[in-house]
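Moving on, here comes chain A:
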Amino acid sequence: ENNGGGGSGATGGGQQTASNSSGPTCTLDAYGATKVDFSKAVIGFSQSEAEANPFRITETQSITDEAQKQGVQLLKRNANSNLSQQISDIQGLLAQGANLLVVAPLNSEGLEPALKAARDKKVPVVTIDRKLSSATPCKDYLTFIGSDFVAQGKRAATQLVKATNGTAKVAILLGATGNNVTTDRTSGFTDYLKANAAGVQVVAQQTGDFTREKGQSVTEQLLQAHPDITAIYAENDEMALGAVTAINGAGKKPGTDIKVFSVDGTRNVVQGIVNGQINGDVESNPRFGPLALSTLKDFLDGKAIPQTITIQDKEYDSANAAAQVGSAY
Partner candidate 1 sequence: MIVRLQRQGALVVLVILLALGGLLFRTFLTTYTLGNLAVQASFLAMIALGMTLVIISGGIDLSVGSVYALSGVLAAYGSTRWGLAGALILPLLVSGVIGLIQGTLIARLRMAPFIVTLCGLLFARGLLQLITSEGSTTYLVPPGSAFRWLGDGTVLVVIAVIAYLVGGVVLQRTPFGMRLFAVGGNEDAASLMGLPVARTKISVYVVSGLLAGCAGVMSAAQLGSGVTVIGVGLELNAIAAVVIGGTMLTGGSGAVSGTLAGVALLFVIQELINQLGRFNSNMQNVVSGAVLVVVVVLQTLLSRARR
Partner candidate 2 sequence: MLRAVGVSKHFAGVQALREVDFELRPGQVHTLVGENGAGKSTLIKVLTGVYQPDAGRLELDGEPVSFSRPLDAQAAGISTVYQEVNLVPSMSVAQNLFLGHEPRNRLRLIDFPGMQAQARELLSELGISVDPRRQLRTLGLGVQQMIAVARAVRARAKVVIMDEPSSSLEPREVETLFAVIRRLHERDVAVLYVSHRLEELYQICDTVTVLRDGRVVHSGPLADIGRLELVATMLGRELSGDRTVFAGEHHSTDATVLRGKGLRRRTVLDGVDLTVHPGEIVGLGGLLGSGRTETMKALVGLQPLDSGEIEVAGQRVRAGSTPAAIRAGLVLVPEDRKAEGIIPNLSVRENIVLAALPRLSVAGIVSKRKQREIVDTFMRRLRIKAASPEQKVGELSGGNQQKVMLARWLAMSPKVLLLDEPTRGIDVGAKAEVQALVDELAGQGLGIVLVSSDLEELVEGADRVVVLREGASVAELTGDQVTVDGVMAVIADDH
C-alpha cells in the first residue's frame, strides 16, 4: 500500500530547531502580557487552511500532540482559507478563554483586528509558519517561528545551479497567485539567479496553484511550448510531483533530461529524489508544536524570547535523501 506522506511523521519525524537566537528579544514585561501558570493555561490555535495537505495536517497534529504531552488545554479553530473567518476565529478563541495564542496566519497582512483583540486581553500571540510583514514583534505579537520563504527560494536556486552546472533553461511553477509564500519563494529564487547565475534562464513562470493537477497540466503545456526546458522549479512538492508525471508523459526522463527542484520536504518528494526523478527539495518543516509551546513556556517563565525564531530547514538531495526519507513528513 501507499503512504501519501503526512500525519505519521508528525511526531516521529525531524524536530524543528531554531537557527538564530541572536537579535532583539522580548520579555513578559516588555510585552505587557498577563502572567499565567503554563500548566493551567488554555492555548488557542488558529489554523489558516483546511487540514487537506501534508503540511497543514502535520502542523495541526504536531501542536495537538505537544499540547497533550505537556498536559495543557488546547482550543483549535480552522479558518478554511478565509481571512475574515480567521479574525473571528481568534476573537472566538479569546472569548472562549484562551490565554495563549498560536496563530498560523492565512496572509501576511490583515490580521490587525485579531491581534488588537488579543492585545486588549493581554494575551501573547506566537505566529507560526508565515510571518506578518507589517506588524511589529513584541508589540502586535510576541514572536514569529518559521521558515524564511525567501531563503527557501534561494536555497532551491542554489541546488539548481549546482546540479546544472550553472546552465539551464528553467520553468517556474508558481504557487497560488496573491499568496505571499509564492511571492517570497519566487523572489528568493529569481534574485539569486540574477545575481549568481547568468547561465540560467527563466523561460516561463506559470501558476500551478500549489496543486498536483495544475502542476501537471501546466508542465505539459510548457514542455510543448519550450521543448528546450532543462529544469523545473516548483514552489511546492505537489506541483513537483505533477511535473514529474508530465515529464514522463512527454517521453522524457525527470531528474535527468529535465531536472526538478522543489520546496516542502514531503516524503513523496524525498522518495522521488531517492528514485532519481527529482533532484532537490528544500524542507519547510511543519512540526511547530514543541518549539511553539516551549517558546510560550519560556516566555511565561520570564525568559527573553527572540523576536524572530527562524527554524533550520533541511535540504534534500541525492546525497542524503535515502538516509533521511524516513524522517520526512
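Regarding selection, all candidates are chains of the complex that A comes from, given by their letters.
Criterion: a contact is a pair of C-beta atoms (placed from the backbone, for glycine too) under 8 Å apart; a residue touches a chain by one contact, two chains touch by 3 or more; residues count from 1.
Only a predicted model underlies this, so the values are computations on that prediction, with no experimental measurement involved.
Chemist: Looking at this complex, which of 1 or 2 sits next to chain A and touches it?
Modeler: Here chain A touches candidate 1.
Chemist: Over in the complex, which chain A residues touch candidate 1? Could you list them?
Modeler: My answer: residues 47, 49-52, 60, 75-78, 80-85, 87-89, 91-92, 95-97, 106-113, 117, 133-134, 177-180, 182-183, 186-187.
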